[in-house]
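Note that this complex is displayed minus one protein chain, with the remaining chains in position.
Chains: A, B, C and D, in written order; residue numbering restarts at 1 for each.
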Amino acid sequence: MSPTLIAQIVILLFVFFMLLNSAAIMVYVERKVAALLQQRFGPYLTGPHGLLQPLADVIKLMFKEELRPKAADAFLFTLAPVISVTAAFAAFAVVPFGASTTFFGLLDHPIPLQVADVNVAVLVIFAITSMGVYGIVLSGWSSNSKYALLGGLRSSAQMISYELSYGMALGAVLLLGNSLSLTELVNGQAGYWFHVIPRWFVFLQPVGFVIFMIAGIAETNRAPFDFPEAEQELVAGYHTEYSSMRFAMFFMAEYINMVTVSAVATDLFLGGWHGPFLPASLGWIWFLVKVGALLFFYVWMRWTLPRYRYDQLMSFGWKVLLPIAALNLLVTAAGVIYFGA
Amino acid sequence: MVPLSQYLILSAILFVIGTLGVFVRRNLITILLSIEIMLNAVNLTFVAAGRAFGAVDGQIIVFFVMTVAAAEAAVGLAIVIALFRHRESLDPDAFTSLKW
Amino acid sequence: MPDQILFYLLGGLAVVASVLVIGQRNPIHSVLLLIASFAGLSGLYVLLQAPFVAVIQIIIYAGAIMVLFLFVVMLLNVGREDTDVDEQSPVFVHRVSMRVGALLAGLLVVELVWALASAGTLGGVFGPMSQAPPAVTSVRTIGHALFTDYAFAFEVTSILILVAMVGAVVLARREAK
Amino acid sequence: MLFSMNAIVPLACVTAAALAAMVAEAFRTPGERMPIAPLGLIGLVAAGIATVLLWGHGYVSFNVVAGDDFGLFVTGVLVVIGLLTIAFSPATIEREQLPAGEYYALTLFAIAGMILMAQATDLLVIFLALEVLSLSVYVLTGIRRDSRAASEASFKYFLLGAFSSAFFLYGIALTYALTGSTHLDRVGQLIAGHTFGSGAMETFAVGLLAVGFAFKVSAVPFHMWAPDAYEGAPPVVTGFMATGVKAAAFAAFVRVFMSAFGPLSAIWVPVLWGLAVATMILGTVVGVMQTNVKRLLAYSSIAHAGYLLVGMVSANAVGRAAVLFYLLAYGVTNVGAFGVLALLESKDRPNDELRDLAGLWNVRPGLAALMTVFLLSLGGFPPLAGFIGKWFIFTAAIQSGYYGLAIIGVLTSVVSVFFYLRIVVMMYMTEPEPGRAPLSAPIVPRLAGAALGLATIVVFYLGILPTQLIDLATQSVARIF
Partner (left out) sequence: MQGWLSIVLMIALGAAFAVGSVVLSGLFGPRRPTPEKEAPYECGVPPVGDARERMSVKFYLVAMIFLLFDIEVAFLYPWALSLRDLGWTGFVQIVVFMLILLAGYAYVWKKGALDWGKERA
């Protein structure tokens, strides 16, 4: 076992457990932020400031009875949450979260701080994101419940509708960064313009960033696009019939996906681990700060904006976002050619 | 390195599985899926051959084949939907108003 | 050698999943198995040093075409569609014509394998891959060739997509009253 | 090798018309009527003019589209077929309440695909063109959405079409695996030079491509889709696909097999010989038993594919020219015949059974006379186009020493005369069955009438003064093969 291999295994396990934790932390943060915005306390009984609340939730869910409609397709009913969670974990695998490091000289060669270094990383993210739709469709179908089926179909139609804009926003970044590797894209954002403005793509691609975030929120089925939880119409959407850990899986997938979208947005638009004041070896702190800010924004959105109506959502995605994304791409392309970037 | 011939044999096997599916299955959706298997088998041949030549063409052609597959799937499924308006079954043998 | 093992694993996955696709009674399961088969093929593309095709395979086939299939299966609710005749007989032997078809298919596979295996003993392209020229993995090279040598074919695909779009809308749309 | 856009001009004209039709349909307010058919006619006429202007220049565009005379001749044939089809269409669209914009757009896209197929010199582009035209035609077959038969026909056509496309594609893949190219010239060079090994692989590549083409030209035993598809589609569309698809597929068939796989003719000639014999015999024999005019013409068109295959098997200059001439003669004649059928259709009944035509002479003498001309031409009577076509084809076969094929061809032609005459007899000498409502007398729209007149003139012209076109056809094959 070479040290590099060990280091990579360590990174893999580290990312895996961080993602697990992030879901727990996000549950807590979401409730606290919601409370803050609504001038309540939120969870505060379990542990200091309610910090153990997520753990309590997990234990509770673990000991809950599993309910499953009789006519449900048992295999698919279990498969669906597994797909959701797996896709959520897998997407983060190609996201780098810090500059290459030798771990304080332990390794001969610096290795990138990411689970998997592949040269088509951006496309891998796109591919895995597009697989997430199966968890939703299958849960809706296998439940054999009207609310679940309709919710599943609606959510999946929503996801695929926003996927195009998401893909085009990615394309615009690729034009600027001229690479499919996230590490290279991040490194393309190092440095400053006029010594002040960081060379982040968000300044070149403000429209792309907004499109990416909107599509990302829609992809993760979060408010204001949270159809699964349009309780007035669909009870709980595709996971209406789910309980105990199977339900927890969907919940967890949602939070991990949020983290992934924020992390990808950070790498693509916000300069990843590049930032002032800190040495490159501590760049991951900047990365965490930026991801945290985006996640806060995510939660903030949810508790501030009312939910869209379904037809508004679909026509916004198809008739507004898609043309803007396409136009943005063409303008970017023309700019790249004209200025030689 | 795996020799090209093994890839070609694998793709031939997949192609034949697809062909078989078209012959033996009666569910329209499954028949369409079998055709997708056939196209995928062909893709494997293209990529493997392109790799053997060290050329980029194989990969590009696969791109076009995928486009064709998508277009075929869109139209094929639309026809199935149109058909389904008239019949409640997806069994092609149930369509008797036209003889084979 | 690990390549060879991976090849057998992935190829086996593709073949077994494909066989199960056509052996399934429930179309939804067929669709999912086909996705598994695509995943196997995708792995083979990685093995062939064509990562771009591998990913596009997942994006287009698994992420879009199969979603369409799934939607249509749900739309038509063809969970268990086959007729009574089917229910009693094994899936693979229906009737004379199908046996003939199966026989022909079997014949085809034998001949193809024979032809291709004999190709394996030849030199040139059919020799071991280790003698092959270096692989083209760069997406940039692919893009360059796609928009120069294949520029015309690329524009033709837009027409193809258009035809599919119009055709599908015409056929699937509900009757305009 | 001149890089220019010139060779794609005919293609571009038709595509532009198709796009215009689509956009017009999109922005049409419901209930508004738009002159979309004239739009298509303009596009086709422009394409025709471009074809004439390009004649003899031999431009090549993008390295994959050849404006050689062979391709342009077929383009010309396709333009004529397209013009006639569009001229016959309005009546059908009106009566069946078909979605007009989509109908014309798809027809024009199909023609564009056909033209591309005739001109393409790269297997990949041929495949894409094949798909463009096939998908359009599948949809056109099923465009009568309220008809169950149409939907079923469309599905069967689609299924077998997609199936055969897969075979065709696999053939391309094996060719690529053998030669490392899909470009016909390059493939041809490599095959001629025999720079690679396995004979079995070559056989497979050629065989799979042949199967793919055989499906598209509806050669026996790959013809199963044809009768159903022909019967289920509206007659105009049937005429279009019986001629246009066949012309395009044969053009590519000839180009691929004669140029790229020419050196392998030892492999494919016997196969095509078998296909030709089976196709001529089965098409004729089964055709005799049909009672539905559309099915009858379907089998007739299968038999005609057999004659065309004879021209290919001959594999000499005369044979290739004969195929071109035959495509024109057969195309015009058949579109005309289906055009008459389309005009006879009425809202309440399709009028496509043999007995429906009883006494047509008394009701619509003009249509009956025209139908007679077309049927006799299909049967190969002098002095009509079909006669010259057949004569030309059989000459080619005899020149190459395929006496057997020529004899079978002549015999089946004689038998086929029987079923064409049966229709004629029905129209002229039979009284309508008692108790069956007599054929209503549809009004022939002016445009359709003009098209019928044009088709008749062409049929006579080709039959009486064929030399000019024979020369053109001979010229066009002489330059490329």
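The criterion applied here is as follows: contacts are C-beta pairs under 8 Å (C-beta built on N, C-alpha and C of every residue); 3 or more make two chains touch, one makes a residue touch a chain.
As the structure is a computational prediction, the values presented were derived from the model and not from experiment.
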Who does the absent chain touch among those shown? A, B, C, D
For the chain not shown, which residue from A:L76, A:A99 or A:L175 touches it across the whole complex? A:L175
Footprint of the hidden chain on subunit D, which residues? 19, 22-23, 25-27
What is the set of subunit A residues that contact the non-displayed chain in the whole complex? 8, 12, 15-16, 20, 61-71, 78, 81-82, 85-90, 92-94, 115-118, 122-124, 141, 143-150, 153, 157, 160-161, 163-164, 167-168, 171-172, 174-175, 178-180, 235, 240-241, 244-246, 248-249, 310-311, 314-315, 318-319, 322, 326, 329-330, 333-334, 336-337, 340-341
Since one chain isn't shown, list which residues of subunit C touch it in the complete complex. 43, 46, 51-52, 56, 59-60, 63-65, 67-68, 71-72, 74-77, 79, 139-144, 146-148, 151, 154-155, 157-159, 161-162, 164-166, 168-169, 172-174
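One rule holds for everything that comes next: only the chains that are shown with their structure count from here on.
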What's the distance between the Cα centroids of subunit B and subunit C, rounded to whole Å? 6
Out of subunit D, which residues touch more than one other chain, so two or more? 124, 128, 131, 135, 138-139, 142, 145, 154, 177, 180
Where in subunit B do residues touch at least two different other chains? 4, 8, 15, 18-19, 22, 32, 48-50, 52-53, 55, 57-58, 64, 68, 71-72, 75, 78-80, 82
Quick one: which bits of subunit C touch subunit A in the complex? Just the residue numbers, please. 28, 32, 35, 51-52, 55-56, 58-59, 62-64, 67, 70-71, 74, 137, 139
In the complex, subunit C touches subunit D at residues 111-112, 114-116, 118-119, 122-126, 149-153, 156-157, 159-160, 162-164, 166-167, 169-171, 175-176
If we count contacts the way the header does, which residues on subunit C are in touch with subunit B in the complex? 3-4, 7, 11, 14-15, 18-19, 21-22, 24, 27, 30-31, 34, 37-38, 41, 44-45, 47-50, 52-53, 56-57, 60-61, 64-65, 68-69, 72-73, 75-76, 78, 81-83, 86, 91-92, 94, 98, 101-102, 104-106, 108-109, 112-113, 116-117, 119-120, 125-130, 132-136, 141-142, 145-146, 149-150, 153, 157, 160-161, 163-165, 167-172
